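A quick write-up on the structure given underneath.
The complex appears here without one of its protein chains, the remainder shown in place.
The chains carry the letters A and B, assigned in the order they are written, with residues numbered from 1 in each.
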Amino acid sequence: MTKKSTLTFIVISIIIISGIITINLFQGKDKIYQQGARSNESQIEKLEIYLKENEEDPTANLNLGLRYYHDQQYKKAISKYKKVIELEPDNALAWHRLANTHVLQEDFQKAFNVRQKVVELEADATSYLNLSTLDVLFEPSTALKHAKIALDLAEKSKEDNIDYFKMWHDALQQFDKQQKSGDISEGFITLIKSEISLEKTLLLEYIGRALNADVNKETENELVELRGKIHSYQSNILDYSDLSSG
Amino acid sequence: MIEVMKIELYKIIKSKQYIFLVVSLFLFIIVALLFMFYNRDPNEINLFSLIYQVFAFNSDIFFPTVSIAFFSSIITKEFQDKTIKMVIGSVYTRQNIIIGKFLASSIVFSVAFLITVLTAFFIAYLLPISSIIYIDYEQLGTLNVFGRMMLITLSTLVFLISFGSFAFLVALIVRNQGLTMLIAIGLLMFYILIPSPDWLTDYIFIGKGVMFYTAFSFLEIPYLEAIKTVLVCILYLLTFIICSTIFFNRFELKDGS
């Protein structure tokens, strides 16, 4: 090797090494590999700092709301979604996430009202399906109607998962019949076993409603066992197959 | 150096060595893309997560293996055909020959890699994808996702070329394709299977693919960490090339080789 190229190599190496050292000094100790689990917290910190200066940024507020939601800080999440709605009253995503948060807070009445607002703003299949999951608690008679609209919209927009909407529609048809024949607990059990993904809190509410009605001992035991399983389940959203598969 | 690079590019193109490279990259990238797409619930897939999956599927083992095979074949083929005799009798210094060969291989590798990733991106773009997970794709927009994909691609490319420079050095020393692949892939597997201490992982060039696709999947990209890793890879790359030139300068043609 010539002297010139040796010198060039040494100079470039020194520049690179000093670059790495500088980055290390700036960066602190967190490594990217370890950040996976902590990324939500650090993102919350970063977004909070950002929002101090840019309070009126709806996207950042919406993002922070979602981060709080994943961090189970539901009150803070709700305040962020409300802020977005204040800034952009027609932001359907903000309304949708607000409803999700209310459901996890077990505040189903508020969630129901918000879901109705979502349907007004964004009348798509998913919005109607979500609304019908709460209809059964407050206005059982409209649940099937909304599920039918959801199915029609899904077919119209050629959604890939039409079967999913159909499954929920069929379950509600069954539910409707059972309600009309006074078989309330069986109706809720039908919904629970429909294999539709639902919020943990909503499934527990369905079980509660079923238990409140007249049930035989065997069904009661089954529902209590199911409730135990749901409580021990980690995720916020689950369906019956998750539980039955253990 | 530029002249040697041109000659080497001419040889790579004439020998059609790039075909194996393009075919294997296409196989790994496009097949992984379609496999990921059809094996998952379409509701869980978005453009970015699909690209992310392709890199997550390939970056640890498959891409480095392709890089090792390509870069080492450039050297070992020359020894196997004994044509190295012709090259070292030229007016160019051995240092220029090695650097020129390396640059030509890097250019061909980069072009093949970029073309394959871009093709994958456009295929992914045409697939019917929807919904939101991990990163809110609706909020990011296609351009942002494209930008992130290019950043992953470029930084992964630096990592893969640094792997290539390692294969280059090993190939020069052992002059046997199979043995070079065995050593380089063996080292890769050793690193993957045996956990190394935390303070070391930051400063080793192996297994850096995971760093890049993880970094660029965060909503707020940790640029500093990514730049640092790229710099570490470049430092290794330079060291391997310098070692290769030193070794090649001392190289003597033994009987029968």
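Convention: a residue touches a chain if its C-beta (ideal position, glycine included) is under 8 Å from a C-beta of that chain, and two chains touch if they have at least 3 such contacts.
Convention: contacts and distances are computed from a predicted model.
> UniProt protein name for the omitted subunit, picking from "Cytochrome d ubiquinol oxidase subunit II", "ABC-2 type transport system ATP-binding protein", "Peptidase M35" or "Electron transfer flavoprotein subunit alpha"?
The UniProt record for the chain left out of view names it "ABC-2 type transport system ATP-binding protein".
> Since one chain is left out of the picture, which of the remaining chains does it touch in the full complex?
B
> Which one touches the absent chain: B:S24, B:Q53, B:T76 or B:T93?
The one listed residue touching the chain not shown is B:T93.
> If the hidden chain were put back, which residues of chain B would touch it?
Chain B touches the missing chain through residues 3, 6-7, 10-11, 14-16, 81-93, 252-253, 255-256.
Assume only the chains that are shown with their structure count from here on.
> So the centre of each chain is just the mean of its C-alpha atoms; given that, what is the distance between chain A and chain B in Å?
Each chain's C-alpha centroid was found; their separation is 38 Å.
> Using the touch definition up top, name the residues of chain A that touch chain B in the complex.
Counting only chain A, the residues touching chain B are 1-2, 5, 9, 12-13, 16-17, 19-20, 23-24, 26-27, 31-33, 35-36, 39, 43, 46, 59, 62-63, 66, 93, 160-161.
> Under the stated contact criterion, what part of chain B meets chain A in this complex?
42-43, 95, 128, 130, 136, 138-139, 198, 201-202, 210-211, 214-215, 218-220, 222, 224-225, 227-228, 231-232, 234-235, 238-239, 242, 245-246, 249
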